[in-house]
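As you look at this complex, bear in mind that one protein chain is not there, while each of the others sits in place.
Which chain is which? They are A and B, in the order written, and residues in each are numbered from 1.
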Amino acid sequence: MMSLLYSLLTAAVLLIPPSSWKTDTVTALTNARIITITQGTIENGTILIQDGTIIQIGTGVDIPEDARVIDLEGLSIYPGMIDSGTQMGLVEVGSLPETRDASELGDLSPQMKALTAVNPNGVAIPVTRVSGVTTVLTVPSGGMLPGQAALINLHGYTPQQMFAGFEGVVLRFPATGRRGRFDSRSEEDIKKAADEAMKKLNDTWNSAELHQRIDSTYQARPEDGRRPEYVPSMEALRDVIRGDQTLIIHVNTSKDILAAIEWVQTRGIERVLFSGLAEGWRVADKIAEAGIPCLVGPVLSVPTRQSDRFDKAYKNAGLMHAAGVKIAIRSDDTANARNLPYHAGFAAAYGLPLEEALRAVTINPAEFFGVDDRLGSLEVGKEATFFVADGDPFETATTIHHVFIAGYEMPMESRHTQLYEEFLQRTPGLHMHNQD
Amino acid sequence: MTDRMRLKTVFFIALLSVAINSAAQELPTGDLLIRNATVLTVTNGTMENTDVLIRDGIIAAVGEQLNAPQDTPVIDATGMYVMPGIIDAHSHIGISNVNESSAPVTAQVSVGDVLNPYSIAIYRALAGGVTASHVMHGSANVIGGQNETIKHRWGLLDPDELRMAGAPRTIKFALGENPTRVHGRGNNKRPASRMGVEYVLRETFAKAERYREAWAQYEEDVKTNPRAIPPAYNSQLEIMADILNGDIMIHCHSYRADEILMLLGVLEDFGIDQITLQHVNEGFKIAPELAEFGATASVFADWWGYKFEVYYSTAYNAAILTRNGVLTSINSDSGELNRHLYHEAAKSQKYGDLTDDEALALITINPAIQLGIGDRIGSIEVGKEGDLAIFDRHPLSIYAINQKTVVDGIVYFDIEEDADDMRLIVDPESTVDTAVIHSHEDTHQCLYEGSLDLYDFLESN
Partner (left out) sequence: MLLIDLQSVYCLNHSSLQSIMRIHYFVFAATACCILLMNLPVKAQVNSGESVPDVTRTIALTNAKIIPSPGQVQERSNVIIRDGLIIAVGPDAAIPFDAFEIPADSLTVYAGFIDGLSHTGIPQPKQQPEQERPDDPANPPDELAGILPYRDVRPLLDPKDKRIASMRESGFTAAHVVPRGRMLPGVGAIILLGGDTPNEMVYQGETALYAQLSGARRMYPGTDMAVIAKLRQLYKESERRHRADRLYREDPTGLERPQYDPVHYAMFPVLEGERPIFFHTDGVLDLHRVLSVQEELGFPAVLTGLSQSFDAIDKLKSADLPLLLTLELPKEPKQNKKEPPADSTETPPTDAPAELPEIMHLDYDPDHRVTSFTDLESEKANLEARRTIAYKTHVGNAAVLESEGLSFGFSTGSASPSDLLTNVRKMIEEGLSENAALAALTTTPAQILGLTSSMGTVEVGKMGNLVVTRGSIFDEEGQVKYVFVDGRKYEIEPPKKTSGSDADAEANPAGTWSLSISSPDGEIAGTLTISGSDDDWSGTLIVDITPETSQLESIAMNGNVLTFSFDAGEFGNITSSLTLDANSINGSFDVPDIGPVSVSGTRTSGPEKSTTVQ
């Protein structure tokens, strides 16, 4: 009975950080190998944090007397990993519609905000962060313009506390490829559907551009302008059209990627990220030329074509990097977004330079999302969001010892660890005391 | 003129690296000497600078500086790691049908009748070091169809040549959400609940007992009365009777602890003492009961959360089961995961600190034992079949890449020699640039929507 209650309460318990110290106290992590990402690796170094921020970093760091000191005894500190594509907080149990808040009805709902529906108590959140993934992009998924993705830190009691400073409008670009094994449409039907979707996208964009022009005119001269009609979906696209907000385009096949590049250039969209890019390597030169950063993944995936080499999905990120594409890596997962380091690790095993693989889950996405002043590397002035590992975080067996998010030290517990603790040696075991 | 060229690569490599000792009707086997490797035997520890000699597809010797006949093909594996061929205890590759979902009991059907040696998923598994797969019926039915244990002999075109001859017969059972959704909610037929699942099991076994009795009576009667008429033939109850007789091993898709205990109770009542639980995400909760029954478990490394019956899961499942004395394997149930089972096994070191040998056993000797072929494959021992994977690093490292996969002493995958396009057949009416995008979303949908098990997404029959 106790154990049942215990597991039911687990989710709530895990969110409570240890309160034996306050964040305005200086915390010193000493004797660490510090992988800063942007400023090299510091052997035997120290990081000082206070009020959620890194205040010092280096080897000859003076540690205040009242500082809380954590001697890492040679362990390594990495900036928290950023997963550039999940549905964290939006989906609790995949098969249960009541627990899914990732999709709204309709094709055109760019005004929907993922951040609104993020459940800070999602069980997958602690499961993910204890693996060193501290920050994720959580992405809505229904229709052509499903809404706005949000970058969130995996700690906080409200969505606003979790918010990590970036929201982008998602566009699922009209796809000419097949959508999985059960897509048995004819080539003609696929093309027709794609053509229709393309027309709808262009019609939408024409309207949005017009709406934006009317609005600009009205803003400049409200006295003689007409206020634009209230169309929330169009208002949501206004900042993208003005270049004030990022458009995240989900696109996968080579043909679609080329079409998306052309569309972006024709429409003159300034801030664009591509996401997915299963066949990015095929048109890597064109993507590089267009200079569009890419959120690539999942890496652990099967090739898109039967005739492709068995390892093409693993090699994709490396080939794109070699062609000059700026990449981040995403898991495209939720329950197992904790496997982000393995996606990066496989990309590294199959040709992406290790250093670049690390950047692809740290500073690169931070730059793409415009939060590199806060996240993505270990530098003075950045948020104290990092983890401590006993080795290469991409290696499967590596253990994560500490996780800090914005200076808060996370409990290294999750449903998975709790169940382990409880059931490794279950009591009672096979028999109760009062039984034989 | 013919399309034989497509086989060129496969057999060219085979000829280059091994001498195929193939009689006309027999399966090809090879001779092979692997030199100077780090040999991960799994059952006898790790041996440095060691040779492995395969003769006629069987491991003939493991040791230093082995002698072999002069024409034996040699692989210099200096700096490489040789491990037993990986065995996937739960897969749906290489078959044309997965679920016969029209009935809650379909014991009479067998995926072995619909093997597909052309499925590229077999080659891709081979590339991940997997040499054998337990290809299973899906989980739509309480009592599903019979499974087949195959070896990944890529390039042999007769479906019979995929079969691992002599491997014990197995059958798929399934509890919980899938059968209750398909039959209860889908067809308004029992079972619609876990209570109904138990009843379907008990009813079918009870009928099989009576069927067995009726036939035994007939066999008796016909001795004295040549005009005796046999009872009605029932192919479904024939198979059920074979289960009761211990001739077919049960592999049961199951998640929740309560339903697993129910199953153990049913089996006990019908005198069945063998069971491998598949997925068994809540196995950790009843590890002592499983150990006591002698049940074995075949689990995911870390899959959870895709439906309610896997919500209370832990990635430490394999470790808890292992530490409680339950023989455990890690399977893929997927045409994606099966390409990196060595990585899935390594997760048991992150989640529960299993030793290298324990972790490797999860994907080699343990699944072999669960499939009743532990005396033939699953470890590197003299007398066992020459199924090996050769990695450039320790296979539990994320950076390890499989270099060659050997089945029956023949190199069927070679990362250096193989072309990109390894399809065995090409549809002349296909387009050359058809792309299918597989996302994790697809993967999860397969678990709870259209189909019932995560299957091989790659097949396009």
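In the analysis below, a contact is a pair of C-beta atoms (placed from the backbone, for glycine too) under 8 Å apart; a residue touches a chain by one contact, two chains touch by 3 or more.
Since we're looking at a predicted model, the values are computed, not measured.
Novice: Thinking of the complex as a whole, which visible chains are touched by the chain that is not shown?
Specialist: A, B
Novice: Pick from B:Pro28, B:Pro84 or B:Pro104: which residue touches the chain that isn't shown?
Specialist: B:Pro104
Novice: For the chain not shown, which residue from A:Leu319, A:Ala349 or A:Ala366 touches it across the whole complex?
Specialist: Missing-chain contact among the listed residues: A:Leu319.
Novice: Can you tell me which of A:His211, A:Arg309 or A:Arg415 touches the chain that was removed from the display?
Specialist: Checking the options A:His211, A:Arg309 or A:Arg415, the one contacting the hidden chain is A:Arg309.
Novice: Which of B:Ala61, B:Val266 or B:Ala419 sits in contact with the chain that's absent?
Specialist: Of all options in B:Ala61, B:Val266 or B:Ala419, contact with the hidden chain holds for B:Ala419.
Novice: Identify the residues of chain B touching the omitted chain, counting contacts across the whole complex.
Specialist: Interface with the chain not displayed, on the chain B side: 1-3, 5-6, 8-9, 96-97, 99-106, 108-111, 113-114, 116, 118, 145, 157-160, 187, 189, 227, 229-230, 232-236, 419-421, 425-430, 432-433, 461.
Novice: At which residues does chain A meet the chain that is not included here?
Specialist: Within chain A, the residues that touch the unshown chain are 281-285, 307-309, 319, 322-323.
Operating definition for what follows: only the chains that are shown with their structure count from here on.
Novice: Distance between chain A and chain B based on Cα centroids, please, to the nearest Å.
Specialist: 34
Novice: Once bound in the complex, which stretches of chain B touch chain A?
Specialist: Against chain A, the touching part of chain B is residues 120, 123-124, 127, 177, 284-285, 287-289, 292, 302-308, 311-316, 319-320, 323, 335-336, 339-340, 343, 346-347, 349-352, 396-401, 420-423, 431-442, 444-448, 450-451, 455, 457-460.
Novice: Touching chain B in the complex: which residues of chain A?
Specialist: Residues 7, 92-96, 123-124, 141, 175, 177-183, 187, 252-255, 276, 278-279, 298, 300-311, 331-336, 338-339, 342, 345-346, 348-350, 394-399, 415-417, 419-420, 423-424, 426, 429-430.
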